[in-house]
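Left out: one protein chain. Kept in place: all the others.
So that you can tell them apart, the chains are marked A, B and C in the order they are listed, and the count of residues begins at 1 in each.
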Amino acid sequence: MTDAELIEKLKSDLGDTVEEISNPARRRLFLKVAPQRLLAVTTRLRDAYGVVFLSTISGVDNGEMFEILYHFSTPETDYNIRTEIPKANPHIDSITPAIPGAVLYERELQDMFGIVVDGIPDARPLVLPDDWPAGNFPLRKDWKHERPQEVIPGGKS
Amino acid sequence: MAVVRTLLYLVVYPGLLFLFLYSTFCEWFDRKVYARFQNRMGPTHTGRFGLLQPIADFVKLLSKEDVVPEAADKRLFAVLPIIGLAVVSTAGLLLPVWNFDLANPGWTSFSGDIIVMLYLLSLPTLILFLAAWSSTNLFSTIGGARVLTMLFGYEVPLFLAVLSPAILANSWRLAEIAAFYQRKPLLLLPNLLAFIIALIAVQAKLERTPFDIPHAETEIVGGTFTEYSGKKLALFRLTFDIELVVSSGLLAAVFLGGFPGGAVVGFIHFVVKTLFVIFLLCLLRALTSRIRVDQVISFAWKYLAPLAVLQLLAIILLKGFLP
Amino acid sequence: MKIAVFLPELLRHLFKKPATVDYPFKKLEVPKDFRGTPYLNPEMCIACRACERDCPAEAIEISSVNEAEKRFRMVIHNDRCIHCAQCVDSCPTTPKAMQMDSLFEIACDDRHKLKTDWVYVRAVLKPKAAAPAAAPQAAEPKT
Partner (left out) sequence: MSFQIPIGPQHPALKEPISLRMTVEGEVITGVDIRLGYNHRGLEKLAEDRNWTQNIYLVERICGICSHSHATCYVQGVEKLMELAPPKRGLYIRYLVSELERIHSHLLWLGVAGHEAGFDSFFMYVWRDREVVMDLLELITGNRVHYAINTLGGVRRDLDAGQIAKIRDGLVVLRKRSEYYFHIGANEPSFVARIAGVGYLSKEKAVALCAVGPTARASGWARDVRKEDPYAVYDEVDFDVATADSCDVLGRVVVRVKELLESYKICEQILDKLPPGDIAVKAPRKAKPGEVVSRYEAPRGENIHYIKSNGTDKPERLKVRAPTLGNYPATVEMLRKGFIADIPLIFAAIDPCICCAERSVTLIDAGSGEESVARMSDLRRRAIVRHENAPLKRNAVWPL
């Protein structure tokens, strides 16, 4: 099945649950869905299209909004599901009911962007230390890392 | 005079000094052969051909910081390496290396010394277990449990295998067993199976691959030795080296026809035969991968112990036919 | 399943030469394109700062000593250098002002000894000049 046929099928199948489907390159489909429909679309894709493999979840800080991309892949094509949530109220539903392997990526998302994933089975921080100051989310654009002064132990300067 | 002689026996030959030098040499030999099996160089640069490397390691460990865990039973923790060393050195005294004359054997040779020696050789295992347990580290505890578990596997086959030549020789005395096979070397052949079983069991006793389970570094870090450092670790390593010499000497005396000849020839026999046994142990080490502790037990009880019993039966039958 | 399949292999190796190189006593030859330590040919450098801009480890520092005399100072922090040779690729001159040698034993006990610096006069490249245009008198590397 080529990408174009697949897009037609997806459009007729999912209807207006998907806001936008684009195909910028071969084997790359970008679907845009509303955050509250994410789990439904994921489940539907898993059951009807065999989309079981989640490569990763990447988040981008776009200023006012967080853009979250779920990168799925199947032998036919890659699905990248995009959703946007407001920075003021960063809540998203967990997709672990559909894809159990998503938990690590969702934990990373929580750590790095401060997005609250509702219904995540394991909400502990993944990569940040326990004494990490609350409210610091490193991959947000307004978080700046200050490089510490280089000190050479026992050195002259 | 007798006191001086006894002291010389104890301290110089075949006592501590000789055992120290010879065991470090054996460690060098073992490491070198192991390295050559694996296309490596082994110790090269300390002393000629790296001969001094084990001594250098020993001295280096002696000079290292000695850390004792807070929660450990400190007295037991400190005293165990010394007891271990004493036990294996005592076992070393029983080796028939210096009993040149069977009619007038030294005061350490007596009827039943083979049993005493086997007993002394099982003590280090218990000492290891105590050392592991007293250091209270999690990894040590697991290692200690593994030491004891393995003990139940290899000890019985080892005893059965070592006793079968003794039964054939009709003696419980190492010097007499050695002398018996000296007279009738062909009778060594029926003991071949027992020799192989004893080799495997000794390998397990010395905790070398494939039986290095109690201190399998990739699984439980240092295992029994996790908390040991500095002087105590050095003594433990020396204990293992001496145990290697003593147990290979035991196998050589029992299965390879003893160490006949006078002082010099007998000593050369001793060296050649123990090195041969160490070579075989080293080969076994290079040949296999580590197995799990449950596999050790099932291997020992499914194969080693029945085979050892079979060997014993065969020897007893053979003895009936012999004049 | 067989027993002791490794045996012939092990015994054969007993008589083979070790595969190990006795390193500090014998040394291996490195290939001719080995990426070692970067160094500067001061007579070719036009101080365009392309290397400084592209260096991923920020190991190159170029500062102006005297703008009127066109004297520049370049410091290569070999303690930060990751030996990627991007500075050589980025260098626009022909022949290159930045080059790599094949030294690999540069470890030492003090990070400050790893700094190399040059004070030099900016070269003015003539279009087809084969010889370096500027005098290299000020170009002694100091450590």
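The rule is short, and it goes like this: contacts are C-beta pairs under 8 Å (C-beta built on N, C-alpha and C of every residue); 3 or more make two chains touch, one makes a residue touch a chain.
Since the structure is predicted, the reported quantities are computational estimates derived from the model, not experimental observations.
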Neighbouring displayed chains - absent chain, whole complex: A, B, C
Which residue of A:N23, A:T43 or A:S58 touches the chain not shown here: A:S58
Which residue of C:R35, C:R71 or C:K115 touches the chain not shown here: C:R35
Hidden partner chain, residues of chain C it touches: 1-3, 5-6, 9-10, 19, 30-31, 33-35, 53-57, 82-86, 89-90
Residues of chain A (touch criterion as defined above) contacting the omitted chain: 24-25, 27-28, 52-56, 58-61, 69, 71, 73, 75, 78, 80, 99-105, 108, 111-112, 125-132, 138-139, 145, 148, 153
Interface with the undisplayed chain - residues on chain B: 37-40, 65-70, 138-139, 142, 145, 209-210, 212-213, 216-221, 286-295
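Keep this in mind: only the chains that are shown with their structure count from here on.
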Furthest chain, CA centroid comparison against chain A: B
Distance between the centres, which are taken as Cα means, of chain C and chain B, whole angstrom: 54
Contacts with 2+ other chains: residues of chain A: none
Junction residues of chain C - those touching two or more other chains: none
Contact footprint of chain B on chain C as seen in their complex: 4, 6-7, 10, 13-14, 16, 18-20, 22
Touching residues on chain B, where the partner in the complex is chain C: 33, 35-41, 44, 283, 286-287
